[in-house]
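Take a look at the structure set out below.
Every protein chain of the complex appears in place save one, which is left out.
== chain A ==
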């Protein structure tokens, strides 16, 4: 019950921060197209380059506990969300690593998912102004929050089904 409450609060905090981050980037309520200041005719997500400090906003770190945290980095034309998922034991550790790596390798299916997570985190999203033009902002935020819930749920279910399969395993007599 306490765990469920803290999860709710954690997710609500992330949702509100994302909402603010996507709006704070510009006055037009979404990330805007901003060509690269250093290379002509290039358009790069500034949150990845971090070459122009004036284009970056302050990153926000939301921690549920020591093991679970979310880093939200915003810039004028892009937003990066990095998640660290809880791993209570070795089995959860390998299940989480396998699952998130599986998803990251298929990042093109998600469009907003980063192929490689930011160092120190398990999975990262990169949302650019182009994504905001194709998709609705509040729906993107809903998806990310739902994604976080689904990951937790999937890892728990995998672990539970593992234990069930093992208990019904080897019988000698």
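Here is the rule we go by: a residue touches a chain if its C-beta (ideal position, glycine included) is under 8 Å from a C-beta of that chain, and two chains touch if they have at least 3 such contacts; residues count from 1.
Basically, contacts and distances are computed from a predicted model.
**Student:** Which of the following names does UniProt give to the chain that is not shown: "Carboxypeptidase A1", "Arp2/3 complex 34 kDa subunit", "PRELI domain containing 3A" or "Large ribosomal subunit protein uL13m"?
**Tutor:** Of the names offered in "Carboxypeptidase A1", "Arp2/3 complex 34 kDa subunit", "PRELI domain containing 3A" or "Large ribosomal subunit protein uL13m", the absent chain's UniProt record gives "Arp2/3 complex 34 kDa subunit".
**Student:** For the chain that's not shown, point to the residue among A:23, A:60 or A:135 touching it.
**Tutor:** Hidden-chain contact among the options goes to A:135.
**Student:** If the hidden chain were put back, which of A:19, A:38 or A:154 would touch it?
**Tutor:** A:154
**Student:** Pick out the residues on chain A that sit against the missing chain.
**Tutor:** On the side of chain A, residues 90-91, 93-95, 98-99, 102-103, 106, 109-112, 134-136, 139, 142-143, 146-147, 150, 154, 157-158, 161-163, 165-167, 169-173 touch the unshown chain.
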